[in-house]
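Note that this complex is displayed minus one protein chain, with the remaining chains in position.
Think of it as A, B and C in the order they're written, each chain with its own count starting at 1.
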Amino acid sequence: MSVINYEFRNEVLKHNASLSYCYQCSTCSGGCPVALLTEGKYNPRKIIEEAILGLKDKLIESQDPNPWLCSTCQKCVELCPQKVELTEIFTLIKNLCFEEQKFPEAFYSQGKAVFDNGVAIPYSNSIVARRKNLGLPEIKIASVEEIKTLMNETNFAKNILRGNE
Amino acid sequence: MSEEEKKDIEDVRVGVFVCHCGSNIGGLIDCKTLAEEAKSLPNVAYAEDNLYTCSENGLASIKAAIKEHNLNRVVVASCTPRTHEPLFRDCVSEAGLNKYLFNFVNIRDQCTWVHQKQPEEAYKKAQDLIRMGAAKAVKLEALDIIMVNVNSSALVIGGGVAGMSAALSLSRQGFQTYLIEKEDKLGGRLNSLHKLFPHQLDASDFLDKIKNNVQNAQNLQVLTSSKVKNIDGFVGNFEVELEQNGKNIELSVGAIIVAVGSSLFTPTDLYGYDGKKRITQFELENKFINNDVKANNFVMIQCVGSRIEERPYCSSVCCMTALKNALVIKEKNPEANITILFRDLYTPGTDYEKYYRDAREQGVLFIKYGLDKLPTVEEDHVKVFNKYMGEELILPYDLLVLSTPLVANNDNKELAQMLKVPLEANKFFLEAHVKLRPNDFATDGIYIGGSAKWPVDITEAITQGYATAARASRVLSHETLEVEGATSSLPEYNKSLCSGCEICIKVCPFNAIIKNENDEIEIIEALCKGCGVCGATCTNQAIVIRHFTDDQIFSEIEAFGGY
Amino acid sequence: MMSEGNLEKNSKSALVIGGGIAGIQAALDLADMGIHVDMVEKKPNIGGRMAQLDKTFPTNDCSICILAPKLSECSRHPNITLYSYSEVQKVDGKSGNFSVDILKRARYVKEDECINCGVCVEKCPMRVIDEFDRQLRKRRAIYMYYLQGVPAIMTIDKDKCLWFTKNACRICEKVCEREAIDFEQQDQLIKLNNVGSIIVATGYNLIEDIDNEVLRNYGYQKYRNVVTALEFERLLSASGPQDGHVKRLSDGEKPKKIAYLQCIGSRNDRSRKYCSSICCMYTTKEAMIAYEHNNELESYVFYIDMRAGGKGFQSFIQRGENDYNIKYFKSKIAQITIDNKENPIIVYEDLDNGEIKKLQVDLAVLATCIIPPEGIEKMSEVLGIELNEYRFVKTPPFDSVETSKGGIFTCGCVHEPMDIPRSVSEASGAAARAAEVIRGG
Partner (left out) sequence: MNKMAYDLFLGCVIPARLPYLEVSSRKVFEKLGIELRDVDGFSCCPDPTGIELIDHETWLALGARNLSLCNNNGGVISFCSGCVETLKGVNYFINKDIDAMQKVNKYLKKIGKTYEGKTEVKHFAQILYENLEKIKENIEKPLEGFKIAVHYGCHYLRPSEIIQWDDPFAPVTLDEIVKTLGAESIEYELKMECCGNPLDKSDSDLSLQMIDNKLKAIYEAGANCVVVVCPACYQQFEFNQRELNKRNDSEYNMPIFYLSELMALSFGFKPEELGFNFHRIKPKELFESIGFNI
């Protein structure tokens, strides 16, 4: 049993007005490969309904259904007869989960890698050597300082480091 | 049989025309031989076969044969009377015979088409049918064509939007029209509405406009505070008795239009209805008019008292009404929270579906509930099992609005009895045919439109008002009407047989039989369609069905078994 | 009822454009009022969509059986002149006094000679796709649009006829005993004057008639066991391509499981935003008829909102559920795939338990969206009437039979999707309004 939360509903609506057009027709859930695979445990329609009702607890605290199970295949976005921008709304929700430090570990390591190196996969010596053998040019990647500056500006650093260091 | 009966029959000269209907009949059975054989049947003076009896030269040769062989009965064995009987009847009457001296034998639809795999059997059946048809033809009698005069004025019962539209159209067509309303003012339901969907126009402005047209219309007399007391007569000739503030008024009209509208349903004992914090949509509109809506959290519940066992129908206007009022609230107070609990949202067509989308765009919230788990109403919140979530949801409210259906008027029964027209299970008026005669009654000269027939919105009520005007105009446009001659009758020589049991009155689907002032059974031929039910049920065989007399039918049976 | 002696002889006539049930009803009402009606139908025969239907909800009357008498009444009525295979080309003047040019296309058959015996059709060597049966069977180059068509006159399809395309054949001419074939026949221009009022009732098309974009995800015309509702209606019809014995197009097997998908193209921002109004009902009707053909049949209807507001509609749906083994699911279907036996596979969410289920059926029927009729843009120019944002005929608030131009009225699906009873009511309504104009009211 949950109580409707108009404030949070309106907050989501402010970010993405397309939410209000959803009439819960189940096109998304019927077309979602992950929903089929998880026998409905993951259900994009339910996440949207929770957003419509502003059920913040379900969306962010208990994460039921788990928004991180979206494979971002974007089928639902293409299929939705009301052009609801589902994945953009999911992104907003996951961003909020991130602020609450409720996100899968793998996202931390990727984010941290980019924060530390400017790239998700740092160039190991063996790779540099292999590139040479393959006759590939040397790569000059971004100055880490620039990247760090940007990521501090956007609060990414704060969120990615908090609780982890 | 008596001597002169014998004599009559000897003078009967039947002509038989067998049609190939291209390959439809001729392709399966031998029409030439059928015609040849027909020549040897009793009283058959002539027979021939045609590729198409209905074609111009087919008809020509029928007329020629009538002259040449002075035929006084004609039988065509062909496709189906459903589409072709009128054509052949016209043909024989053009040749100077009474059109009822023609007999149709169906050897296509009911023979070659259904027995395509068995040509021999089909042939035998065609033989039988023609033999029987010829035998009946011998007994056919000339019938009078009945004409009735038509009074060209009309009565419209009900001064709502449907009735006003009907009256306006009839008066503009030049027919004297009486529009009667039981309340003291015109307008019906429109008087109690605030805005009108889907254009959010003021109901009062709209009503004033129509009333204005009514007041300025020629040939249109409005009688408010009036009630129908009694109605007698038949198509083109109705005698109506009205009562207006105690005094009686009598009118003679040619057609009657029923547009008495519908009533509101009070949801006593439903969802804690109290008329204050928990009200109906119509009460909400009243609050709008008086400008005393203060709430910020609104919950609306759809299908309150409809689509349930005791009232199984969808009232079809409630979803739009809820959307309308939700949008009115949002316009006044964009911050308001409005949630509509529905089962299926009914917004068919173009503008209505857009209206639903507009409401969602304005932030109105929609939650689907099921009949299995109805919402429960507490003092300040509603608990609803949200089908979309599969769990219960709590919705706080300051004002709970119940969407209730339109229901049939209590006095429909009374009026129906006066008009001798039927009601359906929910006590709305029952039209002649739901598909193709939506605004007729089975009884000629009486028509039905608007919410008296079924809940409809303003637009459809107006359309149906116009529709009844057209249907009535078909009658009123003529000085006289020709009505079916092959009717049932209670001949003088049979009156003694009638026991006055009145079964015929009960079974007649067209209300054509009454007991007259002399307490005798009387058949109003103008209303009779000759269906024969009365004759078949008459315990003393007093009633005779013209064109289907016992004599005629027995002669067919004899002809069938007699060989 | 036949009429004797009109109240007033009207010198002004009415023009009805469109010979479907709406146009027919409007014409008959006006004619019975004693007003002369000229009726123009683009197709070779009148009857329209209703002639294509097997039965009609909620009474399940045989469609053609209740339509046919009206067709012959139309052709026999002394006050109606029928111009089939014709189009309105030009309209001048104003309310109360229009002049109209009608192009009467040559059908290369003498109307007063042809008696519809069908010999020419049997002998015609050209097989061409049949529009009436939704391309489910072939017709000949000389043809009747449909069996019970009115007027019962043959028409030569000039674009397909061997004589017109290859200067060969002319067999029909040789076999016609009545010498009704006339290859020299020319299009005629018919001028009508003193037309008091015009009624537009040109009906509708379906989304599959113009583009299959929205049908793509359902494999329409790619998978043989996916058909549209009107195609299925023809398959059910006794006069249809399968003589009423429903068989799969892939292997001729009798279907045991049929899925009905609602809102295909309707209520859809990517296609048509509006609701087609009639699909929930005719789908249930089709499932009922199919069940009457085969009592083993299981039907699955996938819908968004059950739209059954008309008289007796709710109980109709109830009967479908209780007596005809129809299961209803509130779930729009995203796409159809097929297995190696060409069985349509459907994935849907069962809202009762949130489970995502895979359903294999033998046949899938698409309730496709009603769209404005072909040529409506041109017609709106010719008549000078406005269209609405959906390109249907525009009607003012609260009056569904008026158009933007005085003296011109409308009825039926040409201005909004609607069922037959409402079309008939509107037709009578339009007739009343036209009569007002003609009688100078």
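Just so we're on the same page, contacts are C-beta pairs under 8 Å (C-beta built on N, C-alpha and C of every residue); 3 or more make two chains touch, one makes a residue touch a chain.
All values reported here derive from a predicted model rather than from experimental measurement.
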Contact list for the unshown chain, restricted to visible chains: A, C
Interface with the unshown chain - residue positions in chain C: 216-217, 335, 337
Residue numbers in chain A that touch the chain omitted from display: 33-34, 37-38, 66, 68-69, 71-75, 77-78, 87, 90-92, 94-95, 97-98, 103-104, 106-107, 110-111, 114, 118-124, 127, 130-131, 134-137, 139-143, 146-147, 149-151, 153-156, 159-160
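Just so we're on the same page, only the chains that are shown with their structure count from here on.
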Whole-Å gap between the CA centroids of chain B and chain C: 24
Per-residue overlap in chain B, given as positions that touch at least 2 other chains: 345, 357, 368, 388
Chain C, residues touching no fewer than two other chains: 267, 330, 351, 353-354
Chain C - residues contacting chain B, complex: 1-8, 21, 25, 29, 32-34, 56, 58-59, 61, 66, 68-70, 72, 76, 112, 115-119, 177, 267, 273-275, 277, 305-315, 318, 330, 351-354, 388, 390, 392, 397-401, 416-418, 420-422, 424-433, 435-436, 439, 441
Chain B residues touching chain C - in the complex, by the definition given at the top: 22-23, 51-52, 54-56, 82-83, 86-87, 147, 152, 169, 171-174, 196, 199, 201, 206, 307, 312-316, 344-354, 357, 368, 387-388, 390, 424, 428, 433-439, 444, 449, 453-454, 458-460, 462-471, 473-483
Chain A - residues contacting chain C, complex: 21, 23, 25-32, 35-36, 39-40, 43, 45-46, 75, 79, 81-83
